[in-house]
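Reading through the structure tokens given below for one structure.
Removed from the display is one protein chain of the complex; every other protein chain stays in position.
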Amino acid sequence: MKTESTVKYVARLALTLLLITAVVAVALAGVNAITQPRIETFNAQKLQSAIEEVLPGGGESVAFTDDTGLVSTVYKGENGYAVEVRPAGFGGTITMMVGVSGDGKVLGISVVSQAETAGLGAVCAATTSAGEAFRGQFAGTSGSLAVNKDGGEIDAITGATITSRAVTTGVNAALSCVANMG
Amino acid sequence: MQAIIGILIAALLSQNFILVKFYGICPFMGVSKKIDTALGMGMAVTFVMALASAVCYGLNLALVALKLEYMQTVVFILAIASIVQVVEMFLKKSVPALYKALGVFLPLITTNCAVLGVVLVNVQNSYNFLLSTVNGAAGGLGFTLAIVLFASVRERVNKADCPECFKGFPIALISAGLLALAFMGFSGLSIF
Partner (left out) sequence: MNFKKQFREGLLTKNPVTVQLLGMCSTLAITTSLFNGIGMGLAVTIILTCSNILISALRKVIPSQIRIAAYITIIAGFVTIVDLLLQAFIPALSESLGVFIPLIVVNCIILGRAEAFASKNGVLASAVDGLTQGIGYTVALIIVCVIRELLGSGTFGGGLLNGGEGIRIIPAQYPAMQMVMPVGGFLVLGFVIAGSQWLMKYLEKKSKKKEAAK
């Protein structure tokens, strides 16, 4: 049998690997083309329903000034504002929508996405009674909020102080952003 | 600067990569029988994690520009495999003693959840180049801390008496659990 030169040998190995990678890439491109529109529609729906939940009637995106670095978008509607904030939670960034009325009171909050511990921090987004109770606390509040441990009135989720603090920080950022809008 | 210190403290203590976030468990169980092997493995993993974070940050920029985000997993893991191969060849030539001590665990760094984990976390949190590399290095240091602590505990546990069905990994896991319980005390340390 003819022995291959080293260059040819390495080239053959590299080409085989490249071929496999190329086939995988093509397969993934195909699956991606099928799933991408669905994922985007779902995400858009989730965002829209979060806005509607905290600001009945929805709103349009407007410009804003923000010192906290947590606010990503502000939507203005006829009943007030819906502020999208992204505080850092325990397991990653929590994306939430905070509805604020024109006179600086919280209308409600909705968690769009989170990566907190299931059964503990994840309760902040859950549709369970505990989750609704936690989120419901914020409605009607204003000014600067804090959890009980930090001397405030917000009852933290049991065993999820950091998540609760993060949500409170997010609400505070939303409130101060709306206050800045004048 | 505050961000860097925040990441360091998080990766080392309050969100330790092994004991809180559960990355890197397989080598945690496999290499932690002796302290010096554990330390050597930890250093190797730290280096790979920092390098992988830096390289994958650049690769991700290219993927996002080309709208190929769905290729992230494939591209990252191939990059990590290549980096580990290079580190292996380097160690074989320059530090053969360590190469021999780590044995089969060195190529296994490729399948270490901590390496791919930290790269994915960097992308998820949109860290810039500096923060990505710091997160990678800090995660590796957290890994080293946990693995060395665990090795010292395990050396003693292996000499102790324990029920037949608990010998080996079960008692090691329970000791790791107690270590994780201790690290829970750090959870309030987030300053970032």
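Each chain gets a letter, A and B, in the order it is written, and its residues are counted from 1.
Operating definition for what follows: a residue touches a chain if its C-beta (ideal position, glycine included) is under 8 Å from a C-beta of that chain, and two chains touch if they have at least 3 such contacts.
Here the structure is a predicted model, which is why all the values come from computation and not from measurement.
Participant: Which parts of chain B face the unshown chain closely enough to count as touching?
Facilitator: With respect to the unshown chain, the touching residues of chain B are 19-26, 29, 70-74, 77-78, 81, 107, 110-113, 115-117, 120-121, 124, 163-166, 168-174, 176-178, 180-181, 183-184.
Participant: Mind pulling the chain A residues that touch the left-out chain?
Facilitator: Touching the chain left out of view, chain A contributes residues 12-13, 16-17, 20-21, 24, 27-28, 31-32, 34-36, 38-39, 42, 91-92, 113-115, 117-120, 122, 126-128, 158-159.
Assume only the chains that are shown with their structure count from here on.
Participant: Mind checking the centre-to-centre distance between chain A and chain B? Centres are C-alpha means, answer in whole Å.
Facilitator: 27
Participant: Given the complex with chain A, which residues does chain B contribute to the contact?
Facilitator: Residues 15, 70-71, 74, 78, 121, 124-125, 187-188, 190, 192.
Participant: Can you list the residues on chain A that touch chain B in the complex?
Facilitator: Against chain B, the touching part of chain A is residues 21, 24-25, 28-29, 31-32, 88, 90, 92-93, 161-162.
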